[in-house]
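Take a look at the following structure, please.
The chains shown are only part of the set, and none of them has been moved.
Chain nomenclature is as follows: A and B, assigned in order of appearance, with residue numbering initiated at 1 for each chain independently.
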Amino acid sequence: MTIAPEILERGRKVIDLSADFRFSDADVYEKVYQPHSAAYLLKETVYGLTEVYTSQIRSARLVGNPGCYPTSVLLPLVPLVKAGLLDLESIVADSKSGVSGAGRSPSLTVHFCEVSESFKAYKVAVHRHNPEMEAILSREAGQPVTISFVPHLVPMSRGMLTTLYARPSGPLTAAMVQDCLASFYRGRPFVRLRPAGAPPDTLYVRGTNFCDVGFVIDERNRRLILMAAIDNLGKGAAGQAIQNMNLMFGLDETIGLNQVPAAL
Amino acid sequence: MTIAPEILERGRKVIDLSADFRFSDADVYEKVYQPHSAAYLLKETVYGLTEVYTSQIRSARLVGNPGCYPTSVLLPLVPLVKAGLLDLESIVADSKSGVSGAGRSPSLTVHFCEVSESFKAYKVAVHRHNPEMEAILSREAGQPVTISFVPHLVPMSRGMLTTLYARPSGPLTAAMVQDCLASFYRGRPFVRLRPAGAPPDTLYVRGTNFCDVGFVIDERNRRLILMAAIDNLGKGAAGQAIQNMNLMFGLDETIGLNQVPAAL
C-alpha cells in the first residue's frame, strides 16, 4: 500500500501479493493487520480469485491477489453459496498446508527435524485469513457468513488440501452439487472437478496452477464434504497472480502456466 | 473370532487387535465386516478404550482393542458427550494418519514416491471405523449419535492427529471444557491435556502411549474445536493393548509403556 498508489498514478496496473488490497472494507483490514495508508483505493480494488471475479479482473487497475488458504476454501464454496445450497451457519474449513506456506525465513517451526513426522494445527480459529474468507463469502451470500477455519502444517514442501464440511440448506443430491460446480467452472482450465471416489491429491497439482475439487455427500449426517487441492505456491500464490495478469492484459489465461518448472 | 473361543475355554484372557470384538451388536459388525462366527461372545466383550472402560477392562476376559482412528476421536469426545455438553448432531471428525496406519503390505498407496509431497483424503464418510465410533458415542450419550468422519493420509511414518468440530448444547466456556476433561482423566498418565495455545503435535507423542488433547472455543462460530494426537502404533494399537493387559492382570497400567524404543 506504500508503493501501489504511485504505480497506479503512472498509469500502470498492480497485482499485489500482500493482504493490503484484498479487503474492500478498511475497518476489517485494520482490525486484522494495521492502519491502512491507501484506504481510498479499496473501493476499486478487485479480489483476485480468478474464476470468481473474472470480468472485474479483466478491467481492474488494482488486484489484491488471494493467498493459498482463501483460494482453497473459496473456490469450492463460492458456487454453492451463490446458489443458496448451503446452510451458512454450518461451514467448517479444515486446511492442511505444506511447509513452503510458512515462508523462507529460518525458524524452529520450519527446521527439518521439527517438521518431519510432525502434524499439528496452529492459529486455531484465529488465523488472519479467516476474516478474508468470510468477507468474500458474505459478499457472495448477500448476508454475513462466518466459518470455523483451522490450518494445519503437513511435513511436505508444497501443496495444500482443504476439507470443507457444510450442511445443505435443503434437499441436496450429488447431481445438484456436480451441476452447480461444473456450470460455474465451465471452460475454466485451472479448476478441475474430480470424479466420484477419487478425491483430490496435492501430489497431482504439484508445480501447477490447478485447483482440483472433489466432494462427497454424507447422507447419514446430512452433510456435504468438499475437498480442494492446490499448490500453495501456484494457484495459491504466484500462479494465480500470473493468471490475473493474463486477464488484465487481454491474454489467454493459461499463458505461462501450462509448463511450470519447479525445483522444490 | 475363530481362535478366541478356544482360548477363553482354556481359561485364558484375550485382547483382540482385530475388529471382531469391538462391537456389542453383531448386526452392526456384520454390516461393516462379515458374518460373525462367535457372536455369543459379544455380550461380554469389553471395548478396550482404556481410560473410558477401565473398570470393565480390569475384570474382562475378552477385550476388543480399538484402533487408531476411534481412539483419537473418542478420547476427547467421550467426557464431553457423557456430560451432555455437545450438540450431538453437530460432530465432525477430520483425522490425519501417518503411513504405517496403512499396514506393511507393499502397494502403490504406500510407495515412497506416491506418499512424499502427497496429502489426500480417502474413504470419505465411508470408513469402516465410522460405525465403531458411533456405537461408542451412542452408548455414552444414551441416544443415537452419528458423526461425519474423514480420514487423510500424511507423508510421515507414524502419528495421527484428529481435529474435531462440534456445537455446544448450551453456553460453554473454556473452563467448563477444561474441567470436564481434566476431571475425567484425573490420575490417568497417558492422556495429557495441552495448555491453551499449544495444540497437540504428533512429533511429541511419537514412540509413546500418550494421547495429547487440546481445544479451542471458536466463539464467533459457537463451536468447540478439539484436537488429539497419538502414535497410531502406540496408543492407537499395540500400546493400548499392553495398557489393557496391565489392567486385566492387576498391574500398574504404565508397565512396559514408559520407555518404548522405536526404530521407525
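Keep in mind that, in the parts below, contacts are C-beta pairs under 8 Å (C-beta built on N, C-alpha and C of every residue); 3 or more make two chains touch, one makes a residue touch a chain.
The shown structure was predicted, so the numbers you read here are calculated from the model rather than taken from an experiment.
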Query = Of the full homomeric complex, 2 copies appear; what's the total?
reply = 4
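One rule holds for everything that comes next: only the chains that are shown with their structure count from here on.
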Note = As the complex stands, chain A meets chain B at residues 92, 94, 96, 98, 114, 116-122, 124-125, 146-148, 150, 152, 154-159, 161, 163, 165, 199-203, 206, 216, 218, 220-221, 223, 225, 227, 229
